[in-house]
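For this depiction, one protein chain was excluded, whereas all remaining protein chains were kept in their positions.
Now for subunit A:
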Amino acid sequence: MDSKHPIAARNLNHWFGTGEARKQALFDINLEVELGSLTVLVGPSGSGKTTLLTLLGCLREVQDGSVDLLGHELHGASGALLTALRRRLGFVFQAHNLHNSLTARQNVVMGLQVHGNLPAEQADAAASHLLGLVGLGDRLDYLPANLSGGQKQRVAVARALVGNPDIIFADEPTAALDRVTSANVVALIKRLGRERGTTTVMVTHDNRILDQADRIVTLEEGRIVKSIDANA
């Protein structure tokens, strides 16, 4: 990669299904993401935002075209490389995807443990700190079943951020949050971007985030139809 672009997609196409049911979801996507920037993907439902995000984030096998992620080509990459790359990413999914048997803190610890086993106290302290930042300092030992939707989403944010990822991928992370919390989450993500040079790619329709975005990319029916650079 050129060091300025942690993510670069070229001529990316993607299909779902096989045979008769085969349907193209992405068409000829070309996208470069600047280091430390906040890129927002917008577009109507079904336009391919989640599909693109999961392709860029090693969660889906690249079928056609190329994705360069942190200097590694994802098309045809080995399972071991994908696993290693995933550890450098933080993902906040559209659904919270917390583990029901683990407490809020244990869920966040899982985001840390992937980098190797830390002493329990150290991992707990880091997880508690992050949960405090997302306003859940008093819910550390709650199981997901006893948290509200927004609280669960915030645990998921803490889990994605705790490992100090190089890139954060977030799929409508604030959709289930109230105004104050979503402002907190966005501020947190922005701050990480500034302080640590974390790059963020986010699907959202939240206006406050759009205001702060470095670039807004609009998808329609699987194609990039508009790409606005805030600094330009």
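Simple rule for what comes next: a contact is a pair of C-beta atoms (placed from the backbone, for glycine too) under 8 Å apart; a residue touches a chain by one contact, two chains touch by 3 or more; residues count from 1.
Everything below uses one rule, namely that contacts and distances are computed from a predicted model.
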Protein that the absent chain corresponds to, by UniProt name, given "Aminomethyltransferase family protein", "Modulator protein RsbR", "Transport permease protein" or "ABC transporter": "ABC transporter"
Residue of A:Asn11, A:Asn30 or A:Thr83 in touch with the missing chain, whole complex considered: A:Thr83
Selected residue (touches chain absent from view) among A:Thr18, A:Ser45 or A:Asn100: A:Asn100
Positions on subunit A contacted by the hidden chain, ascending: 54, 57, 59-61, 79-80, 83-89, 91, 93, 95, 97-102, 106, 109-111, 113-114, 117, 120, 159
